[in-house]
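Only a single protein chain was left out; the remaining protein chains are all shown in position.
Moving on, here comes subunit A:
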Amino acid sequence: MKIINIFRRVGSFAENKDIARDIRIKEIMPAIESGKNVILDFSNIDAATQSFMHALISDLIRKYGNEILDQINFKSCNENVQKIIMIVTDYMQEGI
């Protein structure tokens, strides 16, 4: 199990797409490819942009299919962060 604390990387407002992409490429994907499950920990994140979330997870759904969502858990998301995640996962799955 790989736990990734988002707040430590971006602070309370998750908007920096460059960091989101780095997290995906350098941390999430290697963990997934070695068969681990991933917990994205959103504790202390007040808000996130759609662009941040897109850069963080969209390519995982495109590369691995929607089954990847069984391997990723989104922890301690507030209501708005949950909704942003749902928007991105919806449109990525509808676009597959």
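Some notes on this structure:
Please note the rule applied: a residue touches a chain if its C-beta (ideal position, glycine included) is under 8 Å from a C-beta of that chain, and two chains touch if they have at least 3 such contacts; residues count from 1.
One rule holds in what follows: contacts and distances are computed from a predicted model.
Per its UniProt record, the hidden chain corresponds to "Histidine kinase/HSP90-like ATPase domain-containing protein" from the list "Phosphate ABC transporter ATP-binding protein", "Histidine kinase/HSP90-like ATPase domain-containing protein", "PspA/IM30 family protein" or "NADH-quinone oxidoreductase subunit K". Touching the missing chain, out of A:Asn5, A:Gln50 or A:Ser76, is residue A:Gln50. In the full complex, subunit A touches the omitted chain through residues 11, 13, 15-18, 21, 24, 46-47, 49-51, 54-55, 58-59, 62, 79-80, 83-84, 86-88, 90-92, 94-96.
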